[in-house]
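And now, subunit A:
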Amino acid sequence: MAIFDSALIQPLAMQVTPPDWPGGYWWHWLFFTVAIIAFVLIMVMGAIYLERRGMGRMQSRLGPNRTGPFGLLQPVADAVKVLLKENIVPTTADKIVHWLAPVVAFAPVLVIFAVVPFQNGAMLADLNIGILYVVAVSSIATVGVFMAGWGSGNKYSLLGAMRNVAAVVSYEIPMVLAIVGVVIVSGSLSMNQIVTGQDIPYILVQPLGFLIFFIAACAEINRSPFDLMEADSELTAGFHTEYSGMKFAMFYLVEYAEAIAMSAIIATLFLSGWRGPWLPPWLWFIIKTFVVFFVMVWTRTTLPRVRIDQLMGLAWKFLFPLALINLFVTAIQVVVWPDISQWIFVIVNIAIAAVLILLWSKFFKLGQGRVEV
Partner candidate 1 sequence: MTTTRELTLKTEPFVLNIGPVHPSTHGVYRMRCTLDGEVVVDIEPVFGYLHRGIEKLAEERTYTGFIPLTDRLDYISPMSNNLGYCMAVEKLAGIKVPERAEYIRVIMAELQRLANHCIAVGSMLNDAGAYFTPFMYTFRERERIVDLFDMVCGQRLTYNYMRIGGVSQDIPGEFLPALHKLVDRLTIFIEEYENLLKLNEILLARAKGVGILEKDTAINCGISGPVARASGIKWDIRRNDPYSIYDRFEFDIPTCENGDCYDRYRVRIEEMRQSLRILQQAMKQVPKGPVKADVPHLIRPPAGEAYAHIEAPKGELGYYIVSDNSIAPYRCHIRPTSLINLAALRQMVKGWKVADLIIIFGSIDITMGEVDR
Partner candidate 2 sequence: MTVAISAKEIISQLNTKFPGAIEEAGADSVLVKSDSLLAVAEYLKTAEGFKFEYLNYITAVDYYSYFEVVYQITSLESNRSVVLKARSYTRDNPTVPSVTGLWQGADFQEREIYDLMGITFEGHPNLKRIFLWDGFPGYPLRKDFNQ
(Lines give C-alpha, C1' and ligand atoms only; values in the text may rest on other atoms or scores of the structure.)
Protein backbone atom coordinates (compact mmCIF):
# COMPACT_ATOMS: atom_id res chain seq x y z
CA MET A 1 0.00 0.00 0.00
CA ALA A 2 1.18 3.36 -1.01
CA ILE A 3 0.26 5.06 2.16
CA PHE A 4 2.68 2.98 4.15
CA ASP A 5 5.57 4.09 2.03
CA SER A 6 4.63 7.72 1.79
CA ALA A 7 7.37 10.17 2.43
CA LEU A 8 5.36 11.74 5.21
CA ILE A 9 5.69 8.88 7.61
CA GLN A 10 8.99 7.54 6.45
CA PRO A 11 11.08 9.40 9.02
CA LEU A 12 8.90 8.03 11.82
CA ALA A 13 9.39 4.50 10.64
CA MET A 14 13.09 4.98 10.57
CA GLN A 15 13.09 5.95 14.18
CA VAL A 16 11.29 3.14 15.84
CA THR A 17 11.49 0.01 13.74
CA PRO A 18 11.86 -2.72 16.29
CA PRO A 19 15.00 -4.77 16.04
CA ASP A 20 13.49 -8.19 15.47
CA TRP A 21 10.54 -7.52 13.26
CA PRO A 22 10.56 -7.26 9.45
CA GLY A 23 8.83 -4.52 7.52
CA GLY A 24 8.19 -0.89 8.07
CA TYR A 25 6.71 1.01 10.95
CA TRP A 26 3.13 0.86 9.78
CA TRP A 27 3.21 -2.88 9.10
CA HIS A 28 4.49 -3.33 12.56
CA TRP A 29 1.73 -1.10 13.87
CA LEU A 30 -1.00 -2.93 11.95
CA PHE A 31 0.21 -6.36 12.92
CA PHE A 32 0.48 -5.59 16.60
CA THR A 33 -2.81 -3.75 16.77
CA VAL A 34 -4.66 -6.69 15.29
CA ALA A 35 -2.61 -9.11 17.36
CA ILE A 36 -3.24 -7.20 20.55
CA ILE A 37 -6.99 -6.95 20.02
CA ALA A 38 -7.13 -10.67 19.26
CA PHE A 39 -4.89 -11.41 22.19
CA VAL A 40 -6.94 -9.32 24.59
CA LEU A 41 -10.20 -10.90 23.47
CA ILE A 42 -8.80 -14.41 23.75
CA MET A 43 -7.22 -13.67 27.10
CA VAL A 44 -10.49 -12.21 28.34
CA MET A 45 -12.31 -15.34 27.28
CA GLY A 46 -9.72 -17.38 29.08
CA ALA A 47 -10.08 -15.18 32.12
CA ILE A 48 -13.84 -15.51 32.14
CA TYR A 49 -13.56 -19.26 31.83
CA LEU A 50 -10.94 -19.40 34.58
CA GLU A 51 -12.94 -17.18 36.86
CA ARG A 52 -16.22 -19.01 36.43
CA ARG A 53 -14.79 -22.49 36.65
CA GLY A 54 -12.32 -21.60 39.37
CA MET A 55 -14.97 -19.87 41.40
CA GLY A 56 -17.25 -22.83 40.90
CA ARG A 57 -14.59 -25.13 42.22
CA MET A 58 -13.92 -22.93 45.23
CA GLN A 59 -17.62 -22.61 45.98
CA SER A 60 -18.21 -26.35 45.88
CA ARG A 61 -20.21 -26.28 42.71
CA LEU A 62 -19.45 -27.20 39.13
CA GLY A 63 -19.52 -23.98 37.21
CA PRO A 64 -20.45 -23.90 33.54
CA ASN A 65 -19.64 -27.26 31.96
CA ARG A 66 -22.23 -27.77 29.24
CA THR A 67 -20.94 -25.69 26.34
CA GLY A 68 -18.15 -27.47 24.54
CA PRO A 69 -15.56 -29.70 26.20
CA PHE A 70 -15.26 -28.78 29.90
CA GLY A 71 -17.45 -25.79 29.21
CA LEU A 72 -14.66 -24.15 27.28
CA LEU A 73 -17.06 -22.44 24.91
CA GLN A 74 -19.02 -20.80 27.70
CA PRO A 75 -17.47 -17.36 27.09
CA VAL A 76 -18.46 -17.64 23.45
CA ALA A 77 -22.00 -18.56 24.38
CA ASP A 78 -22.07 -15.67 26.86
CA ALA A 79 -20.83 -13.27 24.24
CA VAL A 80 -23.38 -14.42 21.67
CA LYS A 81 -26.16 -14.19 24.18
CA VAL A 82 -25.24 -10.73 25.33
CA LEU A 83 -24.75 -9.42 21.79
CA LEU A 84 -28.20 -10.59 20.75
CA LYS A 85 -29.87 -8.76 23.60
CA GLU A 86 -31.89 -5.65 23.11
CA ASN A 87 -30.13 -2.38 23.79
CA ILE A 88 -32.20 -0.48 26.32
CA VAL A 89 -31.59 3.17 27.05
CA PRO A 90 -33.55 4.59 29.99
CA THR A 91 -35.73 7.57 29.22
CA THR A 92 -34.04 9.63 31.91
CA ALA A 93 -30.60 8.86 30.57
CA ASP A 94 -28.33 11.37 28.91
CA LYS A 95 -28.32 9.59 25.56
CA ILE A 96 -24.96 10.71 24.24
CA VAL A 97 -23.07 10.19 27.47
CA HIS A 98 -24.80 6.88 27.98
CA TRP A 99 -23.74 5.78 24.49
CA LEU A 100 -20.21 7.09 24.73
CA ALA A 101 -19.37 5.73 28.16
CA PRO A 102 -18.52 2.11 27.20
CA VAL A 103 -16.29 3.35 24.39
CA VAL A 104 -14.43 5.73 26.64
CA ALA A 105 -14.01 2.99 29.18
CA PHE A 106 -12.92 0.38 26.67
CA ALA A 107 -10.36 2.22 24.54
CA PRO A 108 -7.74 3.00 27.24
CA VAL A 109 -7.75 -0.58 28.48
CA LEU A 110 -6.84 -1.80 25.04
CA VAL A 111 -4.22 0.91 24.72
CA ILE A 112 -2.45 -0.28 27.87
CA PHE A 113 -1.40 -3.42 26.02
CA ALA A 114 0.62 -1.32 23.58
CA VAL A 115 3.55 -1.26 25.96
CA VAL A 116 3.22 -4.70 27.51
CA PRO A 117 6.19 -6.82 26.40
CA PHE A 118 5.01 -10.28 25.44
CA GLN A 119 8.58 -11.32 24.93
CA ASN A 120 11.82 -9.54 24.37
CA GLY A 121 10.93 -6.55 22.23
CA ALA A 122 7.62 -8.00 21.12
CA MET A 123 5.44 -5.04 21.81
CA LEU A 124 3.64 -2.39 19.85
CA ALA A 125 5.77 0.44 21.15
CA ASP A 126 8.79 0.20 23.36
CA LEU A 127 8.22 3.57 24.94
CA ASN A 128 11.02 4.74 27.12
CA ILE A 129 8.37 6.00 29.52
CA GLY A 130 6.31 2.80 29.28
CA ILE A 131 5.20 2.47 32.86
CA LEU A 132 4.32 6.14 33.15
CA TYR A 133 2.18 5.70 30.08
CA VAL A 134 0.40 2.77 31.69
CA VAL A 135 -0.40 4.79 34.80
CA ALA A 136 -1.67 7.70 32.74
CA VAL A 137 -3.78 5.68 30.36
CA SER A 138 -5.29 3.28 32.86
CA SER A 139 -6.91 6.14 34.74
CA ILE A 140 -8.89 7.26 31.72
CA ALA A 141 -11.22 4.29 32.03
CA THR A 142 -12.56 5.96 35.17
CA VAL A 143 -13.94 8.77 33.06
CA GLY A 144 -15.92 6.20 31.12
CA VAL A 145 -17.22 4.66 34.31
CA PHE A 146 -18.25 8.02 35.67
CA MET A 147 -19.94 8.89 32.40
CA ALA A 148 -21.85 5.63 32.64
CA GLY A 149 -22.91 6.40 36.19
CA TRP A 150 -23.94 9.93 35.44
CA GLY A 151 -25.48 9.32 32.05
CA SER A 152 -27.68 6.42 33.18
CA GLY A 153 -29.91 8.65 35.23
CA ASN A 154 -30.02 6.01 37.95
CA LYS A 155 -29.10 6.66 41.56
CA TYR A 156 -27.47 3.29 41.99
CA SER A 157 -25.28 3.98 38.99
CA LEU A 158 -24.39 7.39 40.29
CA LEU A 159 -23.44 6.04 43.71
CA GLY A 160 -21.32 3.36 42.09
CA ALA A 161 -19.61 5.85 39.80
CA MET A 162 -18.87 8.23 42.65
CA ARG A 163 -17.36 5.39 44.62
CA ASN A 164 -15.25 4.44 41.63
CA VAL A 165 -13.89 7.93 41.15
CA ALA A 166 -13.11 8.28 44.84
CA ALA A 167 -11.38 4.91 44.88
CA VAL A 168 -9.31 5.51 41.76
CA VAL A 169 -8.19 8.96 42.87
CA SER A 170 -7.07 7.55 46.21
CA TYR A 171 -5.48 4.36 45.01
CA GLU A 172 -3.58 5.91 42.16
CA ILE A 173 -1.16 7.44 44.65
CA PRO A 174 0.06 4.35 46.52
CA MET A 175 0.07 2.53 43.20
CA VAL A 176 2.35 5.05 41.56
CA LEU A 177 4.59 5.18 44.61
CA ALA A 178 4.91 1.41 44.48
CA ILE A 179 5.85 1.62 40.81
CA VAL A 180 8.46 4.25 41.56
CA GLY A 181 10.14 1.77 43.88
CA VAL A 182 10.46 -0.66 40.98
CA VAL A 183 11.65 2.08 38.66
CA ILE A 184 14.37 3.09 41.10
CA VAL A 185 15.64 -0.45 41.39
CA SER A 186 15.57 -1.14 37.64
CA GLY A 187 16.72 2.33 36.64
CA SER A 188 14.36 2.52 33.70
CA LEU A 189 10.78 3.44 32.87
CA SER A 190 10.66 1.20 29.82
CA MET A 191 8.66 -1.95 30.38
CA ASN A 192 11.07 -4.03 28.34
CA GLN A 193 14.10 -2.84 30.26
CA ILE A 194 12.36 -3.40 33.58
CA VAL A 195 11.97 -7.02 32.53
CA THR A 196 15.51 -7.41 31.24
CA GLY A 197 16.79 -5.93 34.48
CA GLN A 198 14.98 -8.47 36.65
CA ASP A 199 17.56 -11.14 37.39
CA ILE A 200 15.75 -11.61 40.66
CA PRO A 201 11.98 -11.06 40.32
CA TYR A 202 11.12 -7.75 41.91
CA ILE A 203 8.44 -9.43 44.01
CA LEU A 204 11.39 -10.51 46.19
CA VAL A 205 13.31 -7.26 45.99
CA GLN A 206 10.22 -5.14 46.52
CA PRO A 207 7.85 -7.32 48.57
CA LEU A 208 6.09 -4.38 50.18
CA GLY A 209 5.84 -2.60 46.86
CA PHE A 210 4.30 -5.70 45.33
CA LEU A 211 1.64 -5.98 48.04
CA ILE A 212 0.77 -2.31 47.80
CA PHE A 213 0.61 -2.45 44.03
CA PHE A 214 -1.50 -5.58 44.06
CA ILE A 215 -4.01 -4.16 46.55
CA ALA A 216 -4.14 -0.82 44.77
CA ALA A 217 -4.55 -2.53 41.42
CA CYS A 218 -7.38 -4.64 42.79
CA ALA A 219 -9.06 -1.51 44.08
CA GLU A 220 -8.58 0.33 40.84
CA ILE A 221 -10.06 -2.34 38.64
CA ASN A 222 -12.97 -3.16 40.97
CA ARG A 223 -11.88 -6.59 41.99
CA SER A 224 -13.17 -7.99 45.24
CA PRO A 225 -12.78 -7.13 48.13
CA PHE A 226 -12.81 -3.62 46.70
CA ASP A 227 -15.59 -4.06 44.16
CA LEU A 228 -17.68 -1.32 45.70
CA MET A 229 -18.47 0.28 42.39
CA GLU A 230 -20.61 -2.58 41.30
CA ALA A 231 -21.31 -4.03 44.76
CA ASP A 232 -23.96 -6.46 43.62
CA SER A 233 -25.53 -6.80 47.05
CA GLU A 234 -25.80 -3.06 47.61
CA LEU A 235 -26.08 -1.25 44.31
CA THR A 236 -27.49 -4.10 42.23
CA ALA A 237 -24.81 -3.61 39.56
CA GLY A 238 -23.36 -0.20 40.26
CA PHE A 239 -22.46 1.91 37.29
CA HIS A 240 -23.61 -0.56 34.66
CA THR A 241 -27.05 -1.17 36.15
CA GLU A 242 -28.76 0.45 33.19
CA TYR A 243 -26.68 -1.15 30.47
CA SER A 244 -27.75 -4.05 28.35
CA GLY A 245 -26.80 -5.82 25.18
CA MET A 246 -23.67 -4.75 23.36
CA LYS A 247 -22.91 -1.87 25.70
CA PHE A 248 -23.07 -4.12 28.70
CA ALA A 249 -20.79 -6.51 26.87
CA MET A 250 -18.30 -3.66 26.48
CA PHE A 251 -18.28 -3.04 30.22
CA TYR A 252 -18.02 -6.72 30.89
CA LEU A 253 -15.08 -6.83 28.50
CA VAL A 254 -13.51 -3.78 30.13
CA GLU A 255 -13.77 -5.40 33.55
CA TYR A 256 -11.87 -8.48 32.47
CA ALA A 257 -9.52 -6.70 30.09
CA GLU A 258 -8.55 -4.38 32.94
CA ALA A 259 -7.98 -7.34 35.19
CA ILE A 260 -5.82 -8.98 32.52
CA ALA A 261 -3.96 -5.73 31.89
CA MET A 262 -3.21 -5.27 35.56
CA SER A 263 -2.19 -8.91 35.87
CA ALA A 264 0.11 -8.45 32.89
CA ILE A 265 1.64 -5.34 34.41
CA ILE A 266 2.11 -7.04 37.76
CA ALA A 267 3.70 -9.97 35.94
CA THR A 268 5.97 -7.56 34.09
CA LEU A 269 6.94 -5.38 36.99
CA PHE A 270 7.25 -7.91 39.75
CA LEU A 271 7.35 -11.44 38.32
CA SER A 272 10.08 -10.86 35.72
CA GLY A 273 7.68 -10.74 32.79
CA TRP A 274 8.49 -13.07 29.93
CA ARG A 275 11.69 -14.40 31.52
CA GLY A 276 11.84 -17.99 32.60
CA PRO A 277 13.58 -21.24 31.83
CA TRP A 278 12.64 -23.94 29.29
CA LEU A 279 9.33 -22.61 28.03
CA PRO A 280 9.09 -19.98 25.30
CA PRO A 281 8.96 -16.43 26.71
CA TRP A 282 5.45 -15.57 25.53
CA LEU A 283 4.14 -18.67 27.27
CA TRP A 284 5.89 -17.68 30.46
CA PHE A 285 4.30 -14.29 30.21
CA ILE A 286 0.80 -15.71 29.76
CA ILE A 287 1.29 -18.18 32.58
CA LYS A 288 2.39 -15.47 34.96
CA THR A 289 -0.46 -13.23 33.94
CA PHE A 290 -2.96 -15.95 34.65
CA VAL A 291 -1.34 -16.82 37.96
CA VAL A 292 -1.83 -13.23 39.09
CA PHE A 293 -5.36 -13.25 37.76
CA PHE A 294 -6.03 -16.47 39.60
CA VAL A 295 -5.01 -14.83 42.87
CA MET A 296 -7.55 -12.11 42.14
CA VAL A 297 -10.24 -14.75 41.60
CA TRP A 298 -9.16 -16.38 44.80
CA THR A 299 -9.54 -13.22 46.87
CA ARG A 300 -12.88 -12.61 45.24
CA THR A 301 -14.26 -15.92 46.41
CA THR A 302 -12.79 -15.66 49.87
CA LEU A 303 -13.24 -12.16 51.20
CA PRO A 304 -16.27 -10.03 52.00
CA ARG A 305 -16.38 -6.53 50.63
CA VAL A 306 -15.05 -3.52 52.52
CA ARG A 307 -17.06 -0.38 53.08
CA ILE A 308 -16.36 2.86 51.27
CA ASP A 309 -14.89 4.67 54.28
CA GLN A 310 -12.75 1.64 55.04
CA LEU A 311 -11.60 1.61 51.44
CA MET A 312 -10.52 5.23 51.72
CA GLY A 313 -8.96 4.62 55.11
CA LEU A 314 -6.95 1.73 53.71
CA ALA A 315 -5.59 3.89 50.91
CA TRP A 316 -4.68 6.95 52.92
CA LYS A 317 -3.79 5.57 56.32
CA PHE A 318 -2.26 2.28 55.36
CA LEU A 319 -1.02 2.04 51.81
CA PHE A 320 0.09 5.62 51.30
CA PRO A 321 2.50 5.89 54.27
CA LEU A 322 3.79 2.39 53.67
CA ALA A 323 4.43 3.20 50.02
CA LEU A 324 6.31 6.33 51.03
CA ILE A 325 8.46 4.42 53.50
CA ASN A 326 9.06 1.74 50.91
CA LEU A 327 10.14 4.34 48.38
CA PHE A 328 12.46 5.96 50.92
CA VAL A 329 14.05 2.67 51.91
CA THR A 330 14.50 1.62 48.29
CA ALA A 331 16.08 4.92 47.36
CA ILE A 332 18.56 4.67 50.21
CA GLN A 333 19.48 1.14 49.25
CA VAL A 334 20.04 2.02 45.63
CA VAL A 335 21.99 5.19 46.31
CA VAL A 336 24.14 4.08 49.26
CA TRP A 337 24.86 0.47 48.35
CA PRO A 338 24.67 0.30 44.54
CA ASP A 339 27.08 -2.62 44.21
CA ILE A 340 25.87 -5.00 46.90
CA SER A 341 24.24 -8.27 45.78
CA GLN A 342 20.48 -7.90 45.48
CA TRP A 343 19.93 -11.04 47.54
CA ILE A 344 20.85 -9.08 50.66
CA PHE A 345 18.19 -6.54 49.83
CA VAL A 346 15.71 -9.37 49.34
CA ILE A 347 16.16 -10.52 52.92
CA VAL A 348 16.25 -7.01 54.36
CA ASN A 349 13.21 -5.83 52.44
CA ILE A 350 11.10 -8.84 53.36
CA ALA A 351 11.94 -8.22 57.01
CA ILE A 352 11.11 -4.53 56.69
CA ALA A 353 7.83 -5.31 54.97
CA ALA A 354 6.78 -7.77 57.67
CA VAL A 355 7.62 -5.39 60.49
CA LEU A 356 5.91 -2.41 58.87
CA ILE A 357 2.72 -4.31 58.07
CA LEU A 358 2.48 -5.67 61.60
CA LEU A 359 3.11 -2.24 63.12
CA TRP A 360 0.61 -0.48 60.92
CA SER A 361 -2.13 -3.00 61.47
CA LYS A 362 -1.75 -2.42 65.21
CA PHE A 363 -1.89 1.36 64.91
CA PHE A 364 -4.88 2.00 62.73
CA LYS A 365 -8.50 1.14 62.72
CA LEU A 366 -10.20 1.33 59.38
CA GLY A 367 -13.37 3.25 58.85
CA GLN A 368 -15.18 5.79 60.91
CA GLY A 369 -18.31 4.07 62.18
CA ARG A 370 -21.62 5.73 62.76
CA VAL A 371 -22.35 9.29 61.78
CA GLU A 372 -24.85 11.33 63.75
CA VAL A 373 -27.72 12.35 61.52
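Keep in mind how these were chosen: all candidates are chains of the complex that A comes from, given by their letters.
Criterion: a residue touches a chain if its C-beta (ideal position, glycine included) is under 8 Å from a C-beta of that chain, and two chains touch if they have at least 3 such contacts; residues count from 1.
Computed from a predicted model, the values in this text were never measured in an experiment.
Any copy counted, the candidate of 1 or 2 that touches subunit A in this complex is 1. For subunit A in complex with candidate 1, the touching residues are 55, 58-61, 155-156, 159, 224-225, 227-228, 231-236, 300-310, 366-373.
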